[in-house]
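To start, the structure under review is shown below, and the notes come after it.
Yeah, one chain of the complex is gone here, protein chain that is, but the others are all in their spots.
We just call them A and B in the order they show up, numbering each chain from 1.
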Amino acid sequence: MFMFRSLSKIGLYAVIILMLIVPSVSAQEQYSEAPMLAEQVAQGALPPVSERLPVEPLVVEPVESVGVYGGELRFADAGVTALWSSSQVRQSGLFRYTQDGATPVLDIAKSYSFSDDLKTFSLVLREGHKWSDGSPFTVDDILFWWEDVANNPELSPNGPGAFWTFDEGPVVFEKISDVELNINFPIAYPIVLDRFGRTFFSSDTNIFLPKHYLSNWHPSYNEEAAAIATEEGFETWVQAFQSHSTPSRWYDTERPWLWAWIPQEETTDRVVFVRNPYYHAVDTEGQQLPYIDRIIVTPVNDLQTLTLMASTGELDFEAYFLGLSDMPVLRANEEAGNYQVYLANSLRTSDLALMPNQNAADPVLRELFQNLDFRRAMSLGINRERMNETLYFGLGTPYPGIPLAANSYVKPEWTTMNIEYNVDEANAILDSIGLTERDSDGFRLRSDGERLSMVIEIGVLEGRKMDACQLVAEDYVAIGIEAICTLTEGSLFTQRHNANELEVPTWHLDRAALFGRANPLFFGWEDATQQRWGPLWAQWFQSAGAQGEEPPQEIKDLEELFRRWQGTEAGSEEFTQLGQQYFEYFATQLPIIGTVGMFPQPLVVSNRLKNVATEGIFWGSDTNFYAPYLPAQWYIQE
Amino acid sequence: MLNYVLRRLLYMVFTLVALSVVVFIIIQLPPGDYLTTYVASLQAQGTTVDDQEVAALRARYGLDASPIEQYWLWITNFVRGDMGRSFAYNRPVAELLADRLPLTIMLSVSTLFFVYLVAIPIGVYSALRQYSVGDYLLSIIGFIGMATPNFMLALILMYFFFKYFGISVGGLFSSEYVLEPWSLAKVWDMLQHLWVPVLVIGTAGTASIIRVMRSSLLDELGKQYVVTARAKGLSERRLTFKYPVRIAINPIVSTIGWQLPHIVSGETIIAIVLSLPTTGPLIYGALLNQDMFLAGSIVMMLSILTLIGTLISDILLVLVDPRISFEKKA
Partner (left out) sequence: MDATKDSAQKSITGRGTEITAEERYYMASQSQLMWRKFRKHRLALISTVFLIAIYFLAFTYEFWAPYEMQTQHEDYLTAPPMVIRFVDSEGNLRAPFVYGTSNELNMDTFTREYVEDTSQIYPIQFFVRGQEYSFWGLFKSDLHFFGVENSKIFLLGTDGLGRDLLSRVLAGSRISLTIGLVGVFLAFTLGCVLGGISGYFGGATDTVIQRVVEFLISLPTTPLWLALSAAVPPRWSPIQVYFAISIILSIFGWAGLARVVRGKLLELREYDYVISARLAGGTDGYIIFSHLLPGFMSYLIVHLTMAIPGMILAETALSFLGLGIRAPAVSWGTLMQDAQNVRSIAIHPWLLAPGIIVIFVVLFFNFIGDGLRDAADPYKL
């Protein structure tokens, strides 16, 4: 469906990126600002724009044209953590991925480099960069996160987390100056850039925090912290601190932010975000971004309402809550709603990926799921072409449970292995492993005489998983397997996963591109709460053998291989080789059974919203959704 | 009478205590707590949360405590007027309720008025003109309203209102008025949006009240005193409205109390579909999130309001129908 730019060595592309950013040495008077800010400057409420911007602001080349100031972005948000989607529109991190999804580029960070041994990551911030309250943003804000939060025994009782923890020794954050920082890892650790590229991981709360503001609630800086917490109605300083450092829904009007829009006010049915007067980027003409004055978010409870709003042109931009199945409605109303629908490439290799739980509580199912032949029959028994035609307008690609073909470590021949629809062979395989007896309804009987039945559980209702599962269930009737599709959304799914009650959990296969390496989920071993096909094994690894179940040698070798691969430099020969060895397992042993993926994602963009990239674009968790679109350079023109 | 009211108020206190326990149990029934939901939703969006972070958050929210301790904390604070903080909104529950409860009450009361204003005259008409074309027609319209599932009606109405009248979808205000201070224009804008939910929520209740009104009035009209009055030559109008209608209203008045929870329940579903800024979506979200202080406090508040509604309807019952005596015992 799409091609990645081949990934060159990190050092090389860092240089290219540096060249792309034109250092702005022009006179400070050249910067201009939005009328609403100019007014405040005239009243003396704000310092002039040249004092608010960093010495060298990020210069952004607009997608189409230099924009005009003003207007309100109409947006909607839905779901449990309402305001998540809008927080992604507002978010800025040290880095973000480019529009084609290929490389991480600088954002808050001014530059970076790796030492030759790849053990030290050097980061340079922008001099004069300020928080939304005008206080300077410096390396101290990163150190504050590292020393006083991530390594504070009360705030983080178990330390800074798996990504930052090594058997070989501790990570050392070394302050060189107010804008320079070295992060020294005990091993070669190039994937730190992969991780930072996902804006979420290199942004507020995950890598830096406003020290000057939060010190007030931290006992290392304020002896009154405990008293203040009590006064504010919290039981401990920890609660008070966290409530201010990571406000829920990213909504806190007091707290300083670095993001393009900051919380302004909340009415009963709208939430308003207003531009950050200290945002660190300008366009090529020196106009401070963002162009758009405000984001007006309508919280919506029913997704159909959101679709309806999008299709009636009441939103300026929407993608996250839409799906391919909404296309007929979206297309039919394009003109009346004064918007256009674009299709972005998806980074998912499967919408519905089956992950037979090889540690399933039911011993018979466990044995079957651990049997490669059985898993092959499960894969051959799915009619992926029909699924593609029925559910995805034929726009998807039948694909096995492996990462994207564009990754250097994915061999082309893997992409078609074991995904053909072959009922006869599937039946022959099932017969050959002794599942020959059948009941009166034609379903096979297990070794204990029970009907061979499995519960396929859908943990998230994105895409068309329920319909896809119904198709699989129908296909499985032909090979004598009863599949029951159930929707176990949200917390219950997590709960059942943790209790190891899932039989065939499912999820979409994203984080399947190179930049998913830092957070590989189903393909990795770091996070036992999201490793679905061998959860007890993952628990065993994560707890160093204290919990879960000891895996067989084969799996131990696999995990060892994974760790070695994580330590290689992206794009290197070793990286490709070890990656091939590691994913050979997924291609040939089928722990994850893929179905159909890489079908496009609709984006609704109103005709009055400009500078939205629509060519060669991606949409997905891998590139952090909105970040590559850089909403700060969007503008509104009626 | 005063005695009766006081006694009822005393009972209400006991009811509330029992209610608070049940409410809390119901909220605690689903497995997991706010954090499992929170983590699950973050996972669905493609981010991860460390176990450590979860543990820290659990401590922060006080979810480590036993259910009994949590209950005690919640209820003692509730009595003191402190409804706790919402996890999901990170705002005091009282603040959230203050935002939304007035609109909920307004919507419920409007709906209640709508239901009674429409239903009682129709019921009376249907009873007086039993088996007439009008009776049939009104019955059918009423029944169709009742028979249509609310949530579906809401979505269909919303679609067609936008398509043919350009009335914006969802919410109680058009976007241009959201940030405006209250003004006549804003009130007018709100009324334009208000009547759709009132209609949708109201249709369900209307038909049943028409039926009840019609049947009690028919019962009443068949009684001896009416026949006697008619025989004595009383005008048909006085004959009907002097006593039978007043008496037939009795069962309807006695149902005001339990119309309220129906309206509140209906309102919850409709407000979800129409995205109304009432307590409906708030409670839906809170229960899904297991945002327990928020969920618990809303259910308690709504229940208290309903209890007050019931009390009022019982008092009305005594006032409307003097034949009922509470002091006499069989």
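Operating definition for what follows: a residue touches a chain if its C-beta (ideal position, glycine included) is under 8 Å from a C-beta of that chain, and two chains touch if they have at least 3 such contacts.
These numbers come from a predicted model, not from an experiment.
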item: Among A:266, A:326 or A:526, the residue in touch with the chain that has been omitted; value: A:326
item: Options B:15, B:77 or B:90, residue touching the unrepresented chain; value: B:15
item: Omitted-chain contact residue, chosen from B:96, B:194, B:239 or B:288; value: B:288
item: Hidden partner chain, touching residue among A:122, A:184 or A:470; value: A:470
item: Residue among A:133, A:180 or A:389 that touches the chain left out of view; value: A:389
item: Option touching the unshown chain, where B:98, B:117, B:152 or B:319 are the choices; value: B:152
item: Residues in chain B touching the chain absent from view; value: 11, 14-15, 18-19, 22-23, 26-27, 29-31, 130-131, 136, 139-140, 143-144, 146-152, 155-156, 159, 207-208, 211-212, 215-216, 218-219, 221-222, 250-251, 254-255, 257-258, 261, 264-266, 268-269, 283-284, 287-288, 295, 298-299, 302-303, 306-307, 310, 317, 321, 323-325, 328-330
item: Positions on chain A contacted by the hidden chain, ascending; value: 304, 307-308, 311, 325-329, 331-333, 386, 389-391, 393-394, 466-467, 470-471, 473-474, 484-489, 492, 496
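Quick note on the criterion: only the chains that are shown with their structure count from here on.
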item: CA centroid of chain A to CA centroid of chain B, Å; value: 40
item: Contact footprint of chain B on chain A as seen in their complex; value: 74, 79-82, 84, 155-159, 161-162, 200, 233, 235-236, 238-239, 242-243, 247-249, 251-252, 265, 267-270, 272, 296, 298-302, 304-305, 308-309, 312, 314, 459-460, 462, 490-495, 510-511, 519, 521, 527, 529-530, 620-621
item: Interface residues, chain B side, partner chain A - complex; value: 30-32, 36-48, 50-53, 55-57, 59-62, 85, 87-90, 99-100, 103, 155, 158-159, 162, 168-173, 175, 178-179, 271-277, 281, 284-285, 288-290
